[in-house]
Structure formats: C-alpha cells, structure tokens
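Structure incoming, see below.
Note that this complex is displayed minus one protein chain, with the remaining chains in position.
For reference, chains read A, B and C in written order, and residue numbers begin at 1 within each chain.
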C-alpha cells in the first residue's frame, strides 16, 4: 500500500470528465500503482453539474474556476478534460505552477498553441514536472500488445498501414448544428476529433513518423438546422478527411476519418503489413488482435484471432479471468496507471506534448494539402528514416 | 437525487466480491437507480483481505463473521459472494432477519438446499423482503435485447436452441487440484459452475422450461497434482457435461458446459431458431447480437450484426456513445441497478429463488440421467406447454 | 497423358447427376488422374431428361434401364446417383457384374441393405473390383486438411466434438409434402439426408468410432399441403435429430441435423477440441479452416484463420492461385480424382461400403434411442478404444 497519494484536480465534467473519473478510481481499485491517486477537486464553471459528478464518483471538492485550482498548493496534477480551445492556456499555467498535466487530445487547436505547450512542457520537465496528452486508445490492451510486438520486430519492416476511424452520426442531413461543427470552437471536424487518434496510433505503433501527406477533406452537408430550431447555420469544419502518408521507414499509409461511414459507430481499424508478418485490429471487436506470422509454413499460415484477455497480456493481470473482456472505459484506467507509475518513478510519461505536437503538425499538413489540390505536403521536423 | 440509501452488506471478497463491488459503485456513478446503494460493510473471515477490498472500493466497514452482519439493524441487503456450500445458511438467516438478499449462482449445491432457500424467500416476500439470484449474464445488453425480442415474439415459436459454455483451463493435465474439483466443496464441476448459467439463460430467454434431459458427464483427468506439490488427489467432479433438453414449447435444445474446450476461454454461445427468425450470441464478441428476420425477402435475408451500444438498447443510455463497447463487469452494474429499482418499487426482482431452484432441478436431473445411461429424466414441476 | 480411360456409366440425372458429371469432367480438365475418366453412358428412366444432361456435359450415350447399363461389357464403373431406396439393388448387381461402384450417400435406407452391400463389396474386392460411398464433404480442402492434421496428432487426444448440419427449408409450415418427407421413399428425414454426413465426417476426421448414442428426433410440422394442392398429407420422417455420442477414444460429441435452423442454409459446422489444440470449420465459409495450437505461448495463442487455397493444401495444386476460393462442386472433382487414382493403383478407395455401413449403424441407433426415451444405445461393431 503506497504512502502519500497524488492529488488530482480535474477540469471538466462532461463525457471526458466521466471517463477520467472512472480511470482514476479504477486504477486504484484494480491495480497497484506506485503512487495512488486521490480524486481531490473537480472544477467546472457550472458547479452544480460538477458537483453532481463529484457526488457520483467521490471527488472531494468542487471549484468553479480553473485558475483557482491551478493556484492551490495541495494539488499535484491537473487533468484537462475541456474542449480544445482552452487546452493551451490551462496546461501552460498548470505546468508553470509546477503541476503535472494530463491533457485531453488533440493537444490544441493550432500548431502555434501546441508549440507553446510543448515548450512549457520542456521547461517543466527540467523541474521534474511532467506533461502528457490523452491518446487513450494506445492503452486498449490489443493495441498495446500490437505495439509491443511491432517494437520487438515481429512484423519486420513495415510496408503498408491502413488506418480508419469511422463514425456515422452526421449521415442524417437533419442532424443539428452543434459547436463541434464550427471551426472557431472545434478547430476542425472529423480530422482533429478522430483523425488525431489514428495519426497518433500509427506513429506510436510503428515507432515511425508520417513524413508527408496528400489529402482531401469534404463537408458533405454545408448547412444544418440550428439547435434552436430557428433556421439554418453554416458547417465550417470537415465532415471527413482522407489522406495518403509516407512513413519515415518508407511504408505507404492510407488514413480516413469520417462521420459519414453509415453503419459504423466507432470503428477504429488498423492494419499493418510488414516483411515478417501482419497485424489487424478493429475497435468494434476491441478485445481481439489479429496476427499473421509470415515465417510460418505456407500451409499453416493465417491471421490468428488472439483474444487479448490473458494475464500475460498488457494491463490484464489486474482485471478478470481469461475470456472476460474489457470495454471502452478501461483504457482510461490504464492511462491513469501508466501516468501514476511514471510520476512515481520520475520519468517522462508517454505520449509527451512533443508527440502531441507531432500529431498536430500532421493535422495541419492535411489541411494545407487539402486546400491546395492534394499537393504533397511534408511534415516539418518529422524524422525521415531509410527505406 | 434519491433520499435514503440502501445499505449493502457483502459477504465475500474474492473474484465475485470485486465484481459486485464494482457493480454497486457503478450503478450509482453511471445510472439513476430509484434508491442509491451505500457500500456499507464487507464481511470476510480473513479481515485483512476484506479490508484491502474495502480500501480499494470504498466499503465503509469490515467485519469477520457473517452472523454479526446479518444481526445488524443498519444493513438493508445481504450480498452473498461466497462458495455454493454456504449459500443456504447465510441466505435463509438473512431473509429471516428481514434483509433483502442477492445470492451468487448457483443458488445452492443441492436441490434440498435450494428448496429451503426458495421457501425462505416466499416467507420473506410476504413481509416485503426480496431475494434474487445472481445470474448476471442476463444483464449483458445483447442478451437482454435478445430476451426482449424473444418475448415480443420476433422469432416466433422456438424450434431449436444451442447453448454452450466453453472454457479450457483444465485442458492441461498438470493443472493442480483445486477446491473447485472436489465435490464436497463445489457440488459439481463445469455443470454447476458454468452449465447453470446457460440453463438459466435458455429458460429466461425463451420464457419456457426445460422439461427433461438426457445427459452425459465426464471427468477426463481423474487425478491431478495437489497444490501442495506433494502427490496426487482425486478429481471428484465433472470436467464436462453435455445434454439434450426439451423445452415446454416443444423445442429441441442441446447444452454443453466444459472446461476442456481448447482455445475457448469464456465462450458463452447461444443460438435460437424459431418460426419467424433466429438469434445468435457469443460472449467472445459480447457487444454484438445477431438477428435473422425470416419474414424478409429471401434475397435480402441474412443474420444482422447488431452492435448493441445504442442508447435505445437495454442499459446503454447510462454509459458511453454508440460504438463504445462494454465489458464483462458491466453486467454486475446492471444487476445492481435492476435490483435497486425493484426494491424501491416494492416488486419481486428477477430471477427469484424459485427460478434459481428451477435451474437447480435441471442440474440435478442432468446428474441423474448421466448416472443412468443417459436415460430421459423429466424435470419435476416444469411447465409443459403445447408444441 | 494416360492410356486407356475408365469408362463411367452414371445412373441418375438430377441434382447429384449434375454434380457428379461436373466432378468427372473437371478431374480430367484440372488434374492429372492416373487413369482418365470417360463420360460414357448416362442412364435414366426419363431418357429425355437424361439426354439433356448428356448434351450439356458431354456424356456419350443415354440408356433408360440401369440393368442394361450394368450388363454392358464396355463400362468400367457404375456411378449411382439415385434415391436411397434403389442403392442396394443397383450396387450389388453392378459389383457382382465386375463393375467398380461409386454410390451416393447414405449407403442405404436400412442397416440390412447396407450389410448386404458391404458383403457384395467384400466379394468384389477379392476380384479387384472396388466400391466406395459418396461422402463428398471429406474432399472439401479445409476438411481434408483438418483430417490430415488430426491424424498427425496435432490436436492431441480428442476431448470434444461439436457437429451440426443446419438447413432451414422446412421452417415454413406451408412448404409442400415432397417424397423426401415420406419414410417409404427417404428412409428418414434430416437424419439420413444430412445427419449421415456429419456422422461420417466425425468418424473420418477423428479416426474413431461413435460407440453409442442418446438421441431425440422431432417432426415439428406433421401435416403438410400436398404438392397437388389437393389437401394435406402426413410427414412420416424427422424434421430434426439431436444426439449425444461417445467416441471410441473417450471424447464427448454432440450432433444436430435439422431442416428448421432458421437462416442457416447449408451450415456444416465442425469443432474439435483436443489436448494439444483445436480445429473449427463452417461450410458457410468453406475455404477456411480455424486452427488453435495449444502449445503456443499463452500471449500468442488464438484460433488461426487459414485460407485453404495454397498449393501446399490438399487438392489445391490443380486449381487457381492462392486466395482464389473453391465452391461446393469442387469436392466432387476431388472425389472423382481420388477414386480414379485408387483404381489405377489397385487399392481400396475411401470410404469403403463398410465405412458406409458404420454410418448406417449410427443412424439406426439414433432412431432406436429416440424411440426409447433417449436411452443410451451402443453401436454394434464399433471399435472401443482406450480413453
């Protein structure tokens, strides 16, 4: 049983606030982090709603202003669960105040903001203060297993990547105009919201960078009814983005992020082919990893359906017996667990803000290319390896 | 926000104790039960271990003797998570003391015990005290959806049921002799442990009774190394049970429960064919229900893969957006939620001890038939409907 | 290019006549049998229909009476594609006349007939004349691969078998009464028609015998409209049969053959669990074999989806490049090929009439058990091995 706990202050109480609350709580209930989290303070402008979350998940206190939270001496980590346009200001203030930071993805709405955040994280790092960005899908056990195997070289040199994040909630042309469909709030549409995840996953899994892209984006329905019911408003973000990418090791990658993939609700699909094998994943069957070992005899080769629920699999030892699958929210517990251990051991948690900035640069290049006839657009600062 | 909470006292702290703790806690965090649960007291002979569970999940207090717990005035419900040989004594004492009871499955190790328990539950019912048995898989959303549709008549008159519960943890002949492999502790082997679940599911889903069975059981490995490492001991329960059953509506059913299904970890498979359609489920892909509508045009007919994560689906409105799947443990939350609502509304929660007794009678008949050359063995008291 | 061809005379011109014609023809077009088949004579009482088949597939001649065919000097092999009630008479006459015989399954409608046929085959064998029965599904490449691996011991000692043959063409209660639903013509219903296949496959794949059964059969719809449209007639065969079986090596097996599995058209499903691994097959995805290697590391173990289209796989070298799947009819070509090679090499082709008789004895035991309260019914003459 650890001694002093890590006191968490969380900003935000909506979808991500709930997921993070469950993550912190279960890290302690099911696992043995080197330092235990304490759900100290939840912060939200609507203190009634924040209070309701506190009551349901056992947060100790509620405050209304994030500046107040950041100023407190008794908080060790700020967990940022607000929309993207607020990330930079809160994160930089928190890091400068000596708080560790977990910031939801995408890191920011612009490259400039993300750069400032990465700089703040560098400054903080020198003082033993850590920043990380919440690309939570890395912690789905099947994906963590895929990463481990890719890094061990099991698929050899990567030749092809297919990455898709498919949703369909905008297929209906009568779906109302929400803040997510306005550029000033959301930065971009499907691209930043879900495309960011698959860019991060591809770079994380392969250990390579996307060195350039050729892209198209589209807004299929350009006017939508206002939520007020009073007329129509303009959609100012993308409904879908498709792009080609080159990885630093020479592989060809295709990416697709869309809210118009009729019948697909949250299908994150990853498929990687290398010289020694292949891996495939679909979040619609999230406890399964498919692995092809190309070194097997031809008559015996085939994609193997691995049910990732064995105690030998990443994160599984803390949960249930084999065959008792996990769900969406468990990745938030794994994120909390990894972060707590990194802080306890005084090492940089992954992914760093610099990695988050790297994703942001790909998102930016996609928009540049899409606006310029799909012209090939290199990613500044990306590592270019040998083919 | 409800007023007075329902104060829960839980007996047991192992696998099921953890699952129930998570269930009670999440019922309150994610849903709006008509009465909220309070994790009041956890009871275990090993109070250190019970204390560790209390610390991790927020139980208010720890006691060492279930009799003490049952005697307390401030406890409203006793949640029994101990092995089957203790169920009858604890449950009857608790009901007689005016506590509601949630008892893990199987209800008991013998029909006689189960009958006594069902009688105690009948007595309690007349005083507004409720008893229920933890056939948790009923609350997997895909299964709950299947039940709803079967009861609505969507598959018409049921003709065939295939029910399998497949595990493989005994395939290795060197796996040690545990208490689960001794009849005096466990009552039976795969039959009572996992066979009980599929019997309950079949009766629940179809709304029909198993009226008789013809069965075989087998112990493939009859001696196993003692956990002490010191020699071998006798396995005195079944490794596997297979049986044919007739449903009260005339359908033919096949059942299989085994710990020797190499490569299958926790595969609960259900398939039902009726005059109007079919349904299929596999716990290895637990967020999916397959539905065939036989009234569709032949060219358009096919099993439909329904991802059961829509807000319209049972239990889903409290959780995440569509496509964000649930895991094994969520069914325990749904069980807690349904039980809390039933108590708040002063109605019998399902499944009753009488239903649990019904399952016990099928288990008993399986053993009778298997011991007597698979002779057809009717189930006493089962409803026999018209074909 | 081989010298003298094997001249085939086929009796029957319906579904099976077409399939066999394609089999003989393609054995010569795609493979290199040691002796080539010649489609010499097709025989049918309706010579116009037989003539149409001859025209379409290139049979050289048409005759109306099988006796005439059997009496001819210039015919080497009689291929019997008629209904089961005619098999015994034709096959025995042909064998006694010194013709090789390929007889469609089930071998006969009764054990007595099958015994007489097996005796005739024994007599013929001593004169270098061969008889075989058309359990064609053995020659689906994925099943042939499974057999090879089982015989090599890849799954170790077999513990469980699940065998299902699921169709749904009788689900509609208004489907008319055909000859297949009358006992005097068809012998039995789903049991003999499709149950015979899975009994043969289980015995073939495991190399073990079914030593006894406990069974239920059912006729769900007992009266059906006459094809004439003029009133109703009695269904006198089973619609479905389910049974438990014990294999000679000790394994537990479940069998189901039905014409009421709504939504399943021709689903032959086989699943075998042994001490070293598992195998699974579904004819709905007939070019795939699933294999689990239980000796793999736990973190790497999983059912492997092997697309059985490599040149190293059984029968595939004669066909198309990898990934170009085969269909239902190809197994008839493989059957012809295997039979031609066996005859050319003067060895008994598999399966022999004795194997067909073995299946018939299981079918008979199923009917005995089903008529006597599912009482355990041993199979006379089955090999009983050690557990």
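Quick note on the criterion: a contact is a pair of C-beta atoms (placed from the backbone, for glycine too) under 8 Å apart; a residue touches a chain by one contact, two chains touch by 3 or more.
As the structure is a computational prediction, the values presented were derived from the model and not from experiment.
Among the residues B:60, B:153 or B:302, only B:302 touches the chain that is left out of the figure. When the omitted chain is restored, the residue from C:61, C:285 or C:373 that touches it is C:285. Among A:63, A:111, A:244 or A:299, the one in contact with the hidden chain is A:244. Contact between subunit A and the unshown chain involves residues 155, 159-160, 162, 164, 168, 171, 173, 214-216, 218, 220, 240, 242-244, 246, 250, 252, 254, 256, 258, 260-264, 273-278, 292, 294, 301-303, 373-376, 387.
Touching the omitted chain from subunit C are residues 1, 15, 18-19, 21-22, 28-30, 55-58, 167, 169, 264-267, 283-287, 307, 309, 320-330.
By the touch criterion stated above, the residues of subunit B touching the omitted chain are 145, 291, 297-307, 310-313.
Just so we're on the same page, only the chains that are shown with their structure count from here on.
Between the chains B-C lie more C-beta contact pairs than between any other two chains. Centroid analysis (C-alpha atoms only) places A farthest from subunit C. Taking the mean of each chain's C-alpha atoms, the chain closest to the overall C-alpha centroid is B. Between subunit A and subunit B, the centres computed from C-alpha atoms are 36 Å apart.
If you average the Cα atoms of subunit B and of subunit C, the two centres end up 41 Å apart.
Each of residues 264 in subunit B touches at least two other chains.
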